[in-house]
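Heads up, one of the protein chains got dropped from this complex, but the rest are sitting where they should.
Chain lettering (A, B and C) follows the sequence in which the chains are written, and residue indices restart at 1 in each chain.
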Amino acid sequence: MTDYQEILDSIYSELLQQEDKGEIADYIPELAKVDPTKFGIYLNRIHEDNYGVGDAYTKFSIQSISKVFTLAMAFSNQGNKLWNRVDVEPSGNPFNYLALLEQENGIPRNPLINSGAIVVADCLLSTYDNPKAELLKFVRELANDDNIDYNVEVAASEMATGYTNFAIANLLKSFNNLENPVEDVLDFYFHQCSLEMTCEQLSNAFFPFANKGVCMQQNTCLTPTQAKRINAIMLTCGFYDEAGEFAFEVGLPGKSGVGGGIVALLPDNFIITTWSPGLNEKGNSYLGMLALEKFTTASKASIF
Amino acid sequence: MTDYQEILDSIYSELLQQEDKGEIADYIPELAKVDPTKFGIYLNRIHEDNYGVGDAYTKFSIQSISKVFTLAMAFSNQGNKLWNRVDVEPSGNPFNYLALLEQENGIPRNPLINSGAIVVADCLLSTYDNPKAELLKFVRELANDDNIDYNVEVAASEMATGYTNFAIANLLKSFNNLENPVEDVLDFYFHQCSLEMTCEQLSNAFFPFANKGVCMQQNTCLTPTQAKRINAIMLTCGFYDEAGEFAFEVGLPGKSGVGGGIVALLPDNFIITTWSPGLNEKGNSYLGMLALEKFTTASKASIF
Amino acid sequence: MTDYQEILDSIYSELLQQEDKGEIADYIPELAKVDPTKFGIYLNRIHEDNYGVGDAYTKFSIQSISKVFTLAMAFSNQGNKLWNRVDVEPSGNPFNYLALLEQENGIPRNPLINSGAIVVADCLLSTYDNPKAELLKFVRELANDDNIDYNVEVAASEMATGYTNFAIANLLKSFNNLENPVEDVLDFYFHQCSLEMTCEQLSNAFFPFANKGVCMQQNTCLTPTQAKRINAIMLTCGFYDEAGEFAFEVGLPGKSGVGGGIVALLPDNFIITTWSPGLNEKGNSYLGMLALEKFTTASKASIF
Partner (left out) sequence: MTDYQEILDSIYSELLQQEDKGEIADYIPELAKVDPTKFGIYLNRIHEDNYGVGDAYTKFSIQSISKVFTLAMAFSNQGNKLWNRVDVEPSGNPFNYLALLEQENGIPRNPLINSGAIVVADCLLSTYDNPKAELLKFVRELANDDNIDYNVEVAASEMATGYTNFAIANLLKSFNNLENPVEDVLDFYFHQCSLEMTCEQLSNAFFPFANKGVCMQQNTCLTPTQAKRINAIMLTCGFYDEAGEFAFEVGLPGKSGVGGGIVALLPDNFIITTWSPGLNEKGNSYLGMLALEKFTTASKASIF
């Protein structure tokens, strides 16, 4: 029988000694202040035991991981109509690429790059009177945990300096693929990115994607087909320019954020979240990627 | 001896009968209201007689032609330092191309495409306390005519709907190539584009470019070298994706605007301005391009 | 218990009545001659029964599906050294895209687009004295079937007209990413594409990818890790510009070819091959894509 605690402990202690931990994202001033030595892992084995090591219970900025939550909300709300405004193809390009968006007439390649997530955010603004409150409610339900909030300083920091996202949103608007005012959409978008969660909370919140759409407390958040399809998008598009590498090395659907978090999952088996703030050159957590490679090798977990 | 009045009259009457007059730009709501049958030509022969036909004395929105004025202001003010922030190469692409700007790290290809003109506008904001008043003063001096003004409705219309330019300005800002706030730069930029002038006024205002930098009233606005270099930029970059075609067919430096105006000049000889609101598929005045081809063929004028 | 025969029969008879069957690829003259009404499906359930319907036992040109075989040969021969010359990221672009290859300095995005497969072919030429014979031997072993051959007319037809592939190979050569002469590499490449197999043979030949690297006759062709990684590449890169769509709609690793064949597989469960020559606008078999969507919906098969 696989001893998961031993696997996690061994990965944790080995990687703690790693000298190169990557570079902290400094383009968001508030994020640059995080302690670079933080490192945590949390494993939620569906219907089995759970395991945490290191800083698994410390909150961090989930950033782009939030794109999975808004995608789930919009997809469950709108169904396949959503795909008229955003595609599901890998982008094969860095995460802020305007060229492709321009070339493809304002239809983002997929909902997990910035342009696509901004379109998804716009959908939610058109749907809900108070989308910030609704998103918070949705994520708390997914995680079965009310101790989850936005970090308004981080959101304000991005609102003041996120020029690339303003460029993207205006470009979307010029192609008539944004229904609401740019400022409103980005205010919501930067709030979603500022959500702070622990490794434990993230693993729990991704439970329905690994469990055919059913949450920990047995609510149905998504249809089985929707859960399956979001997993497919995560696998092909979840890691910026390194999506293929992640599928190749790790073999699981997942999503990373510039705050240093990564969530990955094996359907019907487990969800694992890692957090280490230093990023590799592709913008994914350096230690997190290593930890997940080691975990899937040791546990022989893969969808393939 | 060349009879210029006869040449202009003949071109005018021939083109008036042309059925296809191109399409009026409708992406700026205020501009869409213009009378599509308007058509005027004005020829200023330096130190010789001047000639006007048709609607040569009716004001229209000069739009991108204003980029030559702001370039002249910034170049005369900053000298070659300006070229650290904007290049002088033809863009070889449509006039709103973000891809190239992104690929070249926020350095616009030249000052006569939107991104380059926005950088030039930013330079002027950093230089003058009241750049709008200074620009108006500068253009009035160039044209030796105080009856020139902004159209604030047109400027406001573009400010409310010019999403592509907002995208460009934010992208420039993300590359640290914009010193002032996006809103301020674009407010100035949309004002410069909203300048209204007649064919006569435009021909007069371009006098110094054809006269080694010296204005009609004998003030020196530019050094001879600066005037020469601005002409070079107009020749290689003045007509969006049709710059080569214009050099090939017409053989003169010039600049067009989506309001349907075109100014062209032969150094030491003349400046000619045409106005017809319908545009060809490249965004240049359809009748204006034809008129200038006919004029240079008839008068054998060319820099080549 | 799932009645697979019934599922296949039902899909087959339903799609036979479909009027729109896509367009046959006509850029390879020899391929344009195929009967457009051909349609077959073959399901190999690992360690269980097999099922065939329609033209499942008629040979067709496997074209790009052959890229999986050469990739398996080169990967098993060279190991991870192979990835110095070709990447594993989705290309997010049509299948003959030179721009990306140029931009990325001659390193193809992945081994399942033409440029990547040409690099893989070059590796095999550097490894084997008689690569054509070796490949044939390898594929026959995989399929446990000696009745598999090249179609030399098809290969010659492509050699005479495959200008885009000559462009790609010369571009690779200009970047020093081709060790052997262009003519030799393409002669081999066009032979591999000309392989003719039935749906049954293809399903059998893909057995080891679904069975941890072990063939039908129990030989180990690949390590379990290699099999897993090739599946990951198929999932993210196997369908040109429609890879994400296939992962989203079907949820299985697979590979298509312009001859109208598609192979897909669920690890540890089954391999399914469809063949219908008409292609959709992305270059994948029109009926084949529909058939696989219907099959995975009916059988609830998915890796996600």
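Just so it is clear, a residue touches a chain if its C-beta (ideal position, glycine included) is under 8 Å from a C-beta of that chain, and two chains touch if they have at least 3 such contacts.
Only a predicted model underlies this, so the values are computations on that prediction, with no experimental measurement involved.
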| item | value |
| --- | --- |
| Shown chains touched by the chain that is not drawn here | B, C |
| Of C:16, C:98 or C:298, the one touching the omitted chain in the full complex | C:98 |
| Residue of B:88, B:214 or B:298 touching the missing chain in the full complex | B:88 |
| Omitted-chain contact residue, chosen from B:109, B:173, B:255 or B:294 | B:109 |
| Chain B residues touching the omitted chain (full complex) | 87-93, 100, 109-110, 227-229, 231-233, 235-237, 241-245, 247-248, 251, 253, 267, 302-304 |
| Touch list for chain C against the chain that is not drawn | 97-99, 102-103, 163-164, 166-168, 170-171, 173-174, 182 |
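Just so it is clear, only the chains that are shown with their structure count from here on.
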| item | value |
| --- | --- |
| Most extensive contact between chains (C-beta pair count) | A-C |
| Most remote chain, CA-based centroid, reference being chain C | B |
| Averaged-CA centre spacing for the pair chain B and chain A, given as whole angstrom | 47 |
| Euclidean distance of C-alpha centroids - chain B vs chain C, Å | 55 |
| Chain centre separation in whole Å, for chain C relative to chain A (CA means) | 32 |
| Where chain C touches two or more other chains, by residue | none |
